[in-house]
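A single protein chain has been removed from this complex, and every other one stays in its place.
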Amino acid sequence: MSQFEQDALLEKEMLAANKRKKAWRWLFISGTAFMVSWIVFPIYLLVVSALSSAEVVNGWPKAFVPEFDMETMAFFMNYYGVLDALKNSLIAAVFTMVISIGLGTPAGYALARFEFRGKNTFRLLILLTRAFPMPLLALPLAVIFINIGLDDTLFGLSLVHAALALPFAVLITSSLFMGIPVELEEAAWVLGCNRWQAFVKVVMPLALPGLTASAVFAFVISWNEVFAAAVLTINNQTLTAFLVQSLSSSPAEVKFAGGLILIVPAILFLFVVRKYLFSMWGIANR
Amino acid sequence: MNSKTYPYLLIAPSILFLLAFFIYPFIEVFLQAFTTSDGELGLANFDTIFNDFNFLPSLSNTLILALVVVPTQLCMAVGMSLMISKMKKGRDTVLYIWTIPLGISDLAAGIVWLALLDQNGFLNSFLFSVGIIDGPESWLNYNNPVAIFAAIVFAEIWRATAILLVIIVSGIGLIPKEYYEAAEIFGANAWVRLWKVTLPLLRPSLQTALILRTLLAFEVFAVVMLLGGTNMPVLMGEAFNWAFEYRDAGAAAAYAVVILGLSIVFTLFYLKVLHVPKEAQV
Partner (left out) sequence: MTAIAIENVKKSFGDAHILKSVSLEIKHQEFTVLLGPSGCGKSTLLRIIAGLESQDTGTIKIGDRVVSHLPPKARNVAMVFQNYAVFPHMTVFENIAFGLRMKKAPEAKVKANVEKFASLMHIDHLLERYSGQLSGGQRQRVAVARALAVEPDVLLMDEPLSNLDALLRLQMRAELKSVLAASKTTTVYVTHDQVEAMSLADRIAVMNAGRIDQYDLPDEIYTNPATEYVGSFIGNPPMNFISPEFQIGDVPAGATQLGIRPEDFNVSTIAQDNYWPIKVLTKERLGSHQQLSAELNGQLFRVNIANEIDVESGNTLYLQPKDDKKRWYTESGKIIL
């Protein structure tokens, strides 16, 4: 084979390789775009539904662009029981947040900073809660709550939701505190702080963003929970319980507007915690 | 105060809380399930649910749904994680969008897909506009169990792949790059690297992901009610109906025990099959 022929062959091969690379790149980008629209498009259509007039919501065929008509949302807000349910959902979620962070933070700190007998047992208990369908525990609690007068109360419901959120709060906060060097605290002690002062002055400011993220996480767990809410509340329904229990009777506007209201905090939530999402699950692998 | 008592004081509130709202109801659900209406120990509640015409369909629906959805999601999540790990520009944005469903309840997911698949929904509108159908057509009715099942599968895959994605992406993040570089130097192509390096080292993450996801699949409930109504019973929905519609706490508890039993069996199964000795982990 002549030099010229060899060069030509080589060039051909390189061109082919380049082509393959380009094809892969194209495939990769279109695959990514497809998966992005797979997630976004259904949400977009819900937004279109929720921001249309009642006529369009129940009409046919559907347009694929929103009218930005507030009729459906307004109808939803004025629908009997919706405002109360919305308020109840907020209250239960706030309770859940307070309880799970209030109880979980000290435990997370203990796991991060102390070696103690029973530490592994405690860790196991925490992990165990995730190996069970926790909402089911609302069933016996419904009976127990009647006996102690907590039935149909938002407080009772948030106790169950907090049981769901607490293990996450413990794991997230403990990984958070582990990420703060213990020497920072020791430096504070040597420089004149007691344990509490060092915690408040040094650990808290550094842990605050992460604590906020895990609080928001607890909020969303409660906000989204359907089963326990439906079982435990009757007159004081949360939004999810309300929507589930009136599925057959409520008009489409209520469903779509309700769905949008349910989803909005989720999207905001993920935006707030996106930085912590992975440390949250990274340690949960262990 | 002795510093040895600090940790116990700090974990005491959590322990008490979990005793009251996890351990105690956990025991109580068994007691309720195995207690007959006249207060004696017995299997009457299980008789009730086993003889109910909805029990077997709900059991098989739940299992089949899990068997179809979970493996599909696992493959998707691994694929998406690999895409994420190859991404440079826009990685954070794509990841953010892909994990949005993480914060969406199955109820909300059901509503989203209802808007799509409803008789008056977007799918029909689209099919109409391209001339495939002539008018609103109801897919999701009892004549069409396959369509209902398919709709639920889509909704579940849409909603709950994110949780697997997050766990697997963070698992991949724990694998040092040097392993891939070493494998590449020894001549392993991308496909071999996936099977010989990534997946084996990912086993702990896959285990966590599969346990969590399978349990969630057994808890599926609102999305089925929305898209299938009464045409497709599932275990959790039946538990809800017995508790809420028929006011029979014992039977509901029996359903809960069945779901718990399934969860435990599957958890143990994953723990055994995907077991990685501690020394062999990253």
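Of note:
In this document, chain identifiers A and B correspond to the written order of the chains, with residue numbering beginning at 1 in each.
One rule holds for everything that comes next: a contact is a pair of C-beta atoms (placed from the backbone, for glycine too) under 8 Å apart; a residue touches a chain by one contact, two chains touch by 3 or more.
Because the structure is a prediction, the values reported are computed rather than measured.
All shown chains touched by the missing chain in the whole complex, by label: A.
When you scan A:Asn194, A:Asn235 or A:Ser248 for touch with the missing chain, the hit is A:Asn194. Interface note for the absent chain: among A:Leu164, A:Val202 or A:Ile221, the touching residue is A:Val202.
In the full complex, subunit A touches the hidden chain at residues 181, 183-184, 186-194, 197, 202, 205-206.
Basically, only the chains that are shown with their structure count from here on.
For the pair subunit A and subunit B, the distance between C-alpha centroids works out to 15 Å.
Against subunit A, the residues of subunit B that register as touching in their complex are 4, 6-11, 13-15, 17-18, 21-22, 25-26, 28-29, 31-32, 80, 83, 86-87, 92, 94-108, 111-116, 118, 120-122, 124-125, 128-129, 135-136, 158, 166-167, 169-171, 173-174, 204-205, 208, 211-212, 215, 218-219, 221-222, 225-226, 229, 236, 239-240, 243-244, 249, 252-253, 256, 259-260, 263-264, 267. Considering their complex, residues 28, 31-32, 35-36, 38-40, 42-43, 45-46, 48-49, 58-64, 99, 102-104, 106-107, 109-111, 113-114, 116, 119, 122, 125-126, 129-137, 139-144, 159-160, 162-163, 166, 170, 195, 220, 223-227, 230-231, 240, 243-245, 247-248, 252, 255-256, 258-259, 262-263, 265-267, 269-271, 274, 277-279, 281-282, 284-286 of subunit A touch subunit B.
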